[in-house]
Structure formats: C-alpha cells, structure tokens
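A single protein chain has been omitted from the complex, and every remaining protein chain is retained in its original position.
As written, the chain order gives the labels A, B and C, with residue 1 at the start of each chain.
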Amino acid sequence: MAGNSIGQCFRLTTFGESHGKALGCIIDGIPPGLSITESDLQKELNRRRPGNSDFVTSRKELDQIKILSGVFNGVTTGTSIGLIIKNTNHRPQDYDNIKNIFRPGHADYTYEQKYGIRDYRGGGRSSARETVMRVSAGAIAKKYLREKLGVKIHGCITQIGNIKCEIKDLDIVEKNPFFCPDPNKINLLNKLLFDLKKESDSIGAKVTIIVNYPPTGIGEPVFDRLDADLAHALMSINAVKGVEIGDGFNVINLKGSKSRDELTRKGFTSNHSGGILGGISSGQQIILHIAIKATSSIGVPIRTINNNGEEIEIITKGRHDTCAGIRSVPIAEAMVAIVLMDHCMRYRAQCGDITTNLISLK
Amino acid sequence: MAGNSIGQCFRLTTFGESHGKALGCIIDGIPPGLSITESDLQKELNRRRPGNSDFVTSRKELDQIKILSGVFNGVTTGTSIGLIIKNTNHRPQDYDNIKNIFRPGHADYTYEQKYGIRDYRGGGRSSARETVMRVSAGAIAKKYLREKLGVKIHGCITQIGNIKCEIKDLDIVEKNPFFCPDPNKINLLNKLLFDLKKESDSIGAKVTIIVNYPPTGIGEPVFDRLDADLAHALMSINAVKGVEIGDGFNVINLKGSKSRDELTRKGFTSNHSGGILGGISSGQQIILHIAIKATSSIGVPIRTINNNGEEIEIITKGRHDTCAGIRSVPIAEAMVAIVLMDHCMRYRAQCGDITTNLISLK
Amino acid sequence: MAGNSIGQCFRLTTFGESHGKALGCIIDGIPPGLSITESDLQKELNRRRPGNSDFVTSRKELDQIKILSGVFNGVTTGTSIGLIIKNTNHRPQDYDNIKNIFRPGHADYTYEQKYGIRDYRGGGRSSARETVMRVSAGAIAKKYLREKLGVKIHGCITQIGNIKCEIKDLDIVEKNPFFCPDPNKINLLNKLLFDLKKESDSIGAKVTIIVNYPPTGIGEPVFDRLDADLAHALMSINAVKGVEIGDGFNVINLKGSKSRDELTRKGFTSNHSGGILGGISSGQQIILHIAIKATSSIGVPIRTINNNGEEIEIITKGRHDTCAGIRSVPIAEAMVAIVLMDHCMRYRAQCGDITTNLISLK
Partner (left out) sequence: MAGNSIGQCFRLTTFGESHGKALGCIIDGIPPGLSITESDLQKELNRRRPGNSDFVTSRKELDQIKILSGVFNGVTTGTSIGLIIKNTNHRPQDYDNIKNIFRPGHADYTYEQKYGIRDYRGGGRSSARETVMRVSAGAIAKKYLREKLGVKIHGCITQIGNIKCEIKDLDIVEKNPFFCPDPNKINLLNKLLFDLKKESDSIGAKVTIIVNYPPTGIGEPVFDRLDADLAHALMSINAVKGVEIGDGFNVINLKGSKSRDELTRKGFTSNHSGGILGGISSGQQIILHIAIKATSSIGVPIRTINNNGEEIEIITKGRHDTCAGIRSVPIAEAMVAIVLMDHCMRYRAQCGDITTNLISLK
C-alpha cells in the first residue's frame, strides 16, 4: 500500500529505481515565498554524490536536478514542487548475472516475496540511489528552516568500525572525505578504509545529527512525537539499524537522579534528553545518533539461493561503498530537516505563530 | 496538529489524561469476524497494571475496560470499536503543589511551551497512564495476529541497570515481576531494585521484543518500511530513548562479510538483520530492542523553575515506579502488534492474500 | 479500512451504533485556549434531537453529552478531546423481526455484503444516530470559528417536497419546527407533513447552508479544494444524494458571460461561484445546497428478501421521521463547520496568520 510519502503538512513523495529512466519527487505543502534555485539543491546532492572519495562507489552520476514546477521567478508559489534527476550512468547489463539471485543482505529476497516480481537492476527501488530525492527535498526544508526560522542542522560521522570520533570541530566536517568532526581521527579512518578496500570488505558507521536553535514546542503527542517521527524518518534510510535520541541506550544504566536535566533561570544545565521531552522539543540542542550497517555488496564470497531455490556462491561485483555510512550523513540531515519542517508547520496549524518559540530569535 | 492516531489500515486514536474522567480510544479498520471479549483486553491490561510488584507505582487502578461499540454478539462487525476506562483512583490534589512547577525530566515545561496551558495533574496527557489504550488496542491486534495468522509476539526485560538478562526461557517471563527471561538474574534484579527504592532513586532498562512466525513481505518501501514504522511506534512510548532492529548499534563495528545473512535451501543461517531487509519482513524472527530511561519522579531533590521563572528545589512525591521499563514490556508488545496488524492489512490491500506468506502455516 | 475519521489538522473520529451502549468521538488537533462547556455542545445536540416536533422520530433520547478529556478548567488544552453519549432509550427488541431481513432503502444489504455480519438493531452503525457526534464536534468547530475568526454558519430548509422556501428571514429558522426561513411557507409545510404522516409516508428535502464572513484563501488545490472537501463531508451524511455549490446544476444552462462574477473596487457584484474559485474561498458568502432523500422506513409495505434470499413483504415499524431532511440542518451545519475549521488550520500551517484574511475583521 502507498508508502512512498513522508510528512503531513510538508509532504515528500518519491519514485524511481537505481537503473530506471529517472528518479523524482513531489514536495507538497511548501510555504510560498521561499527563494529556491536548482543550485541550492545541487549543492546538497553533491555532498551525497558517489565519486567523492576513494571509498564510495565509482558510479559516475552527475545527479543533475531539475525543478519542474512550484517555483516561479525563483520563488516558491505554494503549489507542489516536482523534481527530477535522470539516470545517465546506468549499466543494467552489470546486473544480468544476478537477475535470478538473491544477494544476501539486500532486499532482493523480500521484494520478490512481497511483490512476486522485481526490478533486479542494482536493487531497483530498494537501492540507496532513491535517497537523491530525500536529499533534494531536504535541501528545501533546510533552507526554509535556516532562512526563516534560524534552525541549523549538522551531521557528522562519530564512529567507523572501532574508531570513535569526537565532535571537536564541525567546521572541518565538509573538508574531509569522511564528514569527520575529529581532526585526530582522519588519518586513522583513511587507513581503516584503505585496508578494508584491499580486503574487498566493508564496515559499519555511526552518524550523529545535531540541531541547533530548534523552536520549542514542536512535536505532536501522543504518537507523532518529534522523537518518534525522527526515529521513523531515520530508520527509513537504507541500512540504518538503530536510532538514539540524547543519551540513547546509555540510559539503561543511568539512575533517575542522573538522567534528568536540571532547569535553572538560565536554562537547562545538561541535555540527557537530547532536546525532546514528552515528544516535544524543549528548545535545547536536538541530538540524534544512528547506526548504519556495512554494505553487503562486497568482494567476499557468500552462499545464497536463486529464484529456483538452488544454492549458489556469489561475489557481488558492481560499484559499491567501503563505508556506506559516510554518504548517509547528508541523507540523515535531509530526513531530520524534513521532519522538523513538517513539525514546524504542524505546530503552526494548531498553535499559531512559531517565531515566538525560536531560541535563535529570542 | 492531530497526532493522537497511529496506523493506516488498522488505526488507533486515543484520548485521556492521567487524572481526568476517563481514558479511551477508537480502533478503526478491524476485520470483521474476530471474537473479542472484555476479558481478552483485561488480561493484557493486568500485565501492565500498577500495583503488580513492589517496584511499580502503588496507584490502585482497576483499569476496567469497557467495549462500547464494534463488537456484536462477541464478534467484531468491522465498524469502529470504542473502548473506555474510567479513572477511579485519581488524586488530583496530590498535584496541587506542582501546579506551577516544571518537573525536570518530565514534559511539564514542553507542554507549557507548546500549548500555553496544561493539565498539571500527574502530567495530564503526557503521563504514561495514556498507554492503557495502547495495551487495549494491542490486545485486539495480538489476538488477530495469533488466531488468524499464527504470529506470536514476546516481550521481556533484557537489562536493568548493569544487569544483563539472557533470553533463556520465555516461559518464565510471566512468572516473575520483572518480565525477566533469565532465571539466574531474578534475585539480582530484586536486590538492585530494592536498594534503589531505599535510595528513592530509579533506573533505566532494556526491553526486547521478539516476533515469531511473522509473514514474509510486509513493510512498505520507501518510507513506511516495517522497521521504520516499528521505530516510530516504539519511540512514541514514554521514556524510550533508543530503538534497535537486529544487530542494532553493534553493526557499527561489523564488517560487511560478518553482518549479512547467508541464504540456503533451508533458509537463512543467521539473523543479523533482525528479520527485515529493505524495510520488508523476510519471514525470520523479528528482533527489536528499546532503551527506557529511569523515572524522573523520585525522592532525590533537584533544582528547577516555576511558571514565573523562579528557581526552586523539588522532590517529586506521588506514586512512581522504581523501574518504569518493566511495565514497558506489555506496552512495547502492544505497539509491535499494532504495527504488524496494520502492515498485514496494508500488504493485503496491494498484494492480496497474506496467508500464502505465513511461515507458520507453510 | 479505517474510514471513521474526517479532517487533517482538525480531525474527528467516531464510533457507536444505534442501539449499542454508547456513541463517542475523539476530536484531535483543537487549538488550545478555547472555552468549552458541555452545554455549548448540548445546545447544538438539542437542535438535532428527536422528539422536537410531530414529524420526527418519537425515540426519546436525552443525548446527554459528556466531555471526558482535552478540556481543563473549562478551556481546551490542545490535547485530544473525548466525548461520549450513552444510549438510554434503546429498544433492540423492536428490531428482532428484521434481524434477517434487508430493509429496502437502508444499508442492511450492503453492510451484510461488505462485512458478512451486521448489528441489525436499528441499522447499527449505518443509523443516522451516528450523527450526534458530528453535531458535537461541529459545535466545537462552530464556536472556534465564531469566537476566534468571526465566521458564522447558517443552515435552513429551502424545499420539502414541492414546497420551495425562500431565505427571507434567518431569524425565524430556530423558531419553527422545520428550520424554515420563509414565514409564508410554514403552514404549508405543516399541512404537507401532516398529510404524509397520515399516509405513513415520508418526503425528501433540500437544505441550504450559508457561511457568512469566511476567511479568504482557504482550500487546498488540487484535490483538497474547499468545495471538494465540503462535498465529501456533506455527501457523507445519511440520505444525502446531491451537493451543489453556488449556482450548482443551474450552470448547465448558463453562458460564460452570465456565470462569472464581476470584480469591482468594492468587491464582487454577484456570487454565482458560491464563494469558492479554483477550490479556494474568495471571501464571499459560501452557499451550499444538499438533497436529502425521504426516509425509507415507513408504513407503506414493500417487497424485499431475507438472509436466505427468500422474498417477503415488510412494513418498517419503529420510530421514524416524516422528513429526515429537517434534522439534517444542524448536521449539515456541523459538517461545514468541521471542514472550515480544518481548512483554516491547514491554511495556517502553510501560509501563517489567517486573521489577516478575515473579511469580518477588515
């Protein structure tokens, strides 16, 4: 059943397969009056784009975004925005050999079980290529949040394999191929990934998203809590296996006296909650972590079955990332932006003017 | 904006405050022909009910459920089901002293920021008392899944504080006050909670949910993936700060060659994925973990502010759980049941008969 | 599938059968800060209530509304509102004789076809008794619209049988048992209905709804146009067979030069459009008409079949309206109020402050 949409007030709907003619989306509900150009979107797409380093797929896609509607004279009109990216470097023939084979760790088997038919070329709809439209829509949401509400979203890698990165300097995130915020770890990451590439293997990662200056009061009890909707959006990204808000799984071993945040005249003195209380933003920094599993398409052989149930050993060729988690950074930022945008609008529907709830403007 | 509903085909909408007149819900979309009695629901409610052990709130609520519609001669008719539980042991006067105070770790501050008004009695709508209706609706979903589709959902505690419990014996889960599946840890848990109670403190917990015999093929790419919808539902439970599927955060340090599941003629030989690939169920056991923070209402004093922004030190009296995570077990089971039920119906809408996708019936 | 909800931002979900224990609803998304008492709702319910004249069903229901949540100290808190009305004068035994019979003109046959089971007592869920919750929710929407936005909704009867009523005086609508706005037609209506009652027959009616001082700019192209959503809401009322906006079916025979509305500095000089252009309100008076068929439950015998497909002749006893259309007036007003409320909030989500678009405040 229809599951290719996300958001209530700000709603993104997407289409497109890895090796189909094009990928596209419709963004519905955008407020009128926002300046938007294709280069605003392209900039975010380039951050996600394959070919940015040695450790991501070598597939060369320009990912050239076209705005087809909803923007007139450079400004949103309030009507639905259609976006499209044509696939140019698709090589469906690369996938003829896996036509009848279920690649372990991929969705081949489950798509076949669900639909009885599947576009096997590069995973079809299940490919992470689908995320270009998340990033594109996210670029619009990010721009609105930044320009109109002063909200800023930062993503970075905080762990790859056993190398943990501290958030020491967000300014360097865009200046290294790992979106790493820890200058001391860049060489280590480089070595780790270089070694893995030699082994034809891959590795998992942890991505952290920080939202600075979120408005207070967004999030809709009791089911559409802000944290619940963020968890939904982040878990919907390919290969994500865990989501945390604030202290996350560390709360298991924390006493109540240590896991609540003291309130003073000057504000909160700690942020165990990650900026959300009872599903509603407190105005503190929102802090989220996600775990992304290693790419399953690697040069290491594994046993599987084909459409006829026969066993076979495969090595997944093709062009794949050594650490897919890296490119998840702009995707996760985009999903957070989409959810925040939606919730700012949902707040406005019920409670009116949101600018009075902006920390950044106070 | 309207956020008190969950589910598309099987939809739950709830109302009610901790110390209001009653809590209730509407369950919409239930297939006709399911036998349902009030005692089916009561049984699940009793598992969640306060007063079941020394370490949960001493508030005495019978939680007597009434079915008001949608069931005729003991069988669902397909029309919407109305349920109600009256509050009997509400003591609003207990809360007069916190009328103007924002309890740290609670939603008092954020509700005030959002709505400009709040029912301060026991947290009003933000109270976990709201979950009685999740459990009630979940009881119906669980019954349908079990009787019509052979799907079985088991929840248990797998960690409290630093005590980890292995899933050794699901049969003992209902026979100890901790929903603990590990016979060796029951005494340890008892001692831990006894000590905490003496300190007037509280502690976090980890809950694990296992789904046996799920149908293959449920989950709707690309946003309403089964894991994404489960993450949404679980994160919407009070005090949940993290959600994992399968290997969860362990994938960060797993190589691709170790985190994918081999497929053989006899099925998968491992289950790193937790039963979901590309957002669609593979038919393997579905495995989920959640982290629940410690109750913030404890006897340990903490600084906070009141409505006027003045600082004050408070001790939260009232009747509270030493480990709220324990009572989250039936709630988490209920949320998983609601999501699975919804997705079985969503499958059916698009792809037809689901009984052909049942492992249990094969 | 779930179909008992209406509205996006302001959402009403209902439950309850004609002769079940109770009817109820949840209203989700109401802005905080609105004063609401049970008597605000009761007043509207009394307008709809059976027993108000000789020509409506003699079933005696007090329709006593209870507010169970969402209102604290007389004011909405922004959380979901639960409402309930207990059935007191249900006489299920009245319906034993039609247990296995499909009453012509009623939904007995189609409910049986759809669900394979039905609550036959008074039509169960298909009974117009369900509309008590529409009227209750509508009372809240009407109050918000009137008090906060200055919007006023008036309903009246404009035709019963072949007697057409002009809208001469809206002030007399509440002062006669027909909601008739034409003082010259009240005696004629009285005679018509008296004669029909003697024949044990019934008659159709036309209801007109007028909205004064609607905000400009509400309605969401291209599918959720204001007129489309109004048509949906009005057609969802029992027995409604037609909906018109503005000139309605008269446009078929109007030239373009006669069916468009001239715009001058002082505003529009005519209102063929009925206040909506391109699905968006123009700020003019919104004018809607609906056609309600005659009650099928009458004393005139008709042939039908029973569950076994055997033919039988029935006279539908019970307590029924001579002209059900009369009691549709407050129901139609309520549905219009619910749609307008929802669209004012939807406007606000995307476009911000709506008070600048209010004619009444300009």
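The definition used in the following text is that contacts are C-beta pairs under 8 Å (C-beta built on N, C-alpha and C of every residue); 3 or more make two chains touch, one makes a residue touch a chain.
What you are looking at is a predicted structure, and each value in this text was computed from that prediction instead of being measured.
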Check the options C:Thr14, C:Ser69, C:Asn87 or C:Ser136 and report the residue that touches the missing chain. C:Thr14
In the whole complex, what residues of chain C lie against the chain that is missing from view? 1-6, 8-9, 14, 102, 104-107, 109-111, 113-116, 123, 125-126, 130, 159-162, 196, 201-206, 216-225, 227-236, 238, 241-265, 272-274, 276-283, 291-298, 300, 302-305, 309-311, 325, 346-347, 349-351, 357
Chain B, residues in touch with the chain not shown (by the definition above): 8-9, 29-32, 78-79, 221, 345-346, 348-353
Where chain A meets the chain that is not shown, the residues are 1-5, 7-11, 13-17, 20-26, 28-29, 32-33, 66, 68-70, 72, 75, 77-82, 84, 114-119, 124-125, 345, 349
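By our rule, only the chains that are shown with their structure count from here on.
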In whole angstrom, what separates the CA-based centres of chain A and chain C? 45
Averaging only over C-alpha atoms, locate the centres of chain B and chain C and give their separation in whole Å. 38
I need the residues of chain B touching at least two other chains; which ones are they? 1-5, 8-9, 14, 114-116, 125, 349
